[in-house]
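What follows is part of the complex, with its chains left where they were.
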Amino acid sequence: MASQFLLSGLLAITCSAALASDPSPLQDFCVADSKSPDPKMVKSNDFSFDGLHLPGNTSNVVGSRVTPVFAAQVPGLNSLGISMARIDFAPWGINPPHIHPRASEILTVLEGSLQVGFVTSNPENRLITKVLQKGDIFVFPVGLVHFQRNIGYSNAIAIAALSSQNPGVITIANAVFGSNPDIPNDLLAKAFQVDKNIIYKIQSQF
Amino acid sequence: MASQFLLSGLLAITCSAALASDPSPLQDFCVADSKSPDPKMVKSNDFSFDGLHLPGNTSNVVGSRVTPVFAAQVPGLNSLGISMARIDFAPWGINPPHIHPRASEILTVLEGSLQVGFVTSNPENRLITKVLQKGDIFVFPVGLVHFQRNIGYSNAIAIAALSSQNPGVITIANAVFGSNPDIPNDLLAKAFQVDKNIIYKIQSQF
């Protein structure tokens, strides 16, 4: 059994590697569900999700909530290079500066007014920002630091589409000041050009 | 001048080709605007679009309207592999069977109830279908025939995200029966196993 089992592992690696050379999927779809690998066994629920009309709970320090619809939520998204998310904002709530390492994003405002922006890479570090009203759309290129914030006294709602089934999210504050274990305190003090106590103060929040 | 000009043409082809080998964009973004190739000249409006909250005009034979937000509408989408669209449905309106040759789609219902479905490729040609309510999501894999229809007495609204900056749309009825010039009448009669007069009747609609 053991050797057979190893074979199976080898096969997974070998073949998944090679198939990367095809410029498109190799079948109609691939439902990421290790219990039903057979295309004939897929069902409509493998391609669906419900509840995106429900408000997310924004009672947290940043006053926003992201409800993801990624391959982890919809197995039928597996291999299709697309996903969605709903973002709820309390008044003045923010979606803090973050990066999607594997996707570009296009966002549309369903309710409220949002200030959005992204920062270009070195050396310019230009902030490209805009205030969006209901029905406005904005694009965030892959891998760039971006943010949104509600600039109104009412709740705001946005729908985002992302160019990967699993875009990944790197919230700057959490990754830099809240990692586990911590990034060395003195390294951050030098990186951000401030006293270690300030870095410690920030790290203690996360 | 002529030779210089030819050089420029050659360059465009040669280099665009080669760059296809990089698994990601080669700069932060590339605004598709031949008047400002300089990244330093881009502005926030190159990445935005407005009016997606406005209903599309559905007074047409199918009772639906697609409002695209592709690279043609938002030059900043160029190279980012993502786009969006709003779809409005009159009561019982349909988005007729169509194909996106270059994108998978994920759709969410903002208002109303939609029956949606896609058909797998040969030989199964399985119809995978579901009735969606407000807040429901459904996925349509790249290149497969799919449709939506409003199954209620009120208007319906959906937001779709697509995995290409320019997904392309092939409405089956228009491509097969409304091409310019027509596909030979007798060929279609044999393909659809019906009398030429029926084919002629259908072609005359487009």
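A and B label the chains in the order they appear, each numbered from 1.
Definition applied: contacts are C-beta pairs under 8 Å (C-beta built on N, C-alpha and C of every residue); 3 or more make two chains touch, one makes a residue touch a chain.
The shown structure was predicted, so the numbers you read here are calculated from the model rather than taken from an experiment.
Trainee: Just want to confirm the stoichiometry: 2 copies shown, so how many copies does the whole thing hold?
Mentor: My count of identical chains over the entire file-defined complex is 6.
The rule is simple: only the chains that are shown with their structure count from here on.
Trainee: When the Cα trace of chain A is superposed on that of chain B, what is the rotation angle, expressed as a multiple of 5 degrees?
Mentor: An angle of 180 degrees brings one copy onto the other.
Trainee: I'd like to verify one number: the distance from the centre of chain A to the centre of chain B, where each centre is the average of its C-alpha atoms, in whole angstrom.
Mentor: 24
Trainee: Which residues, counting only chain A, touch chain B once they are in their complex?
Mentor: Residues of chain A touching chain B: 24-25, 28-29, 39-40, 42-45, 47-54, 69, 74, 76-77, 80-84, 103-106, 108-110, 120-121, 124, 126, 128-130, 132-144, 159, 161-163.
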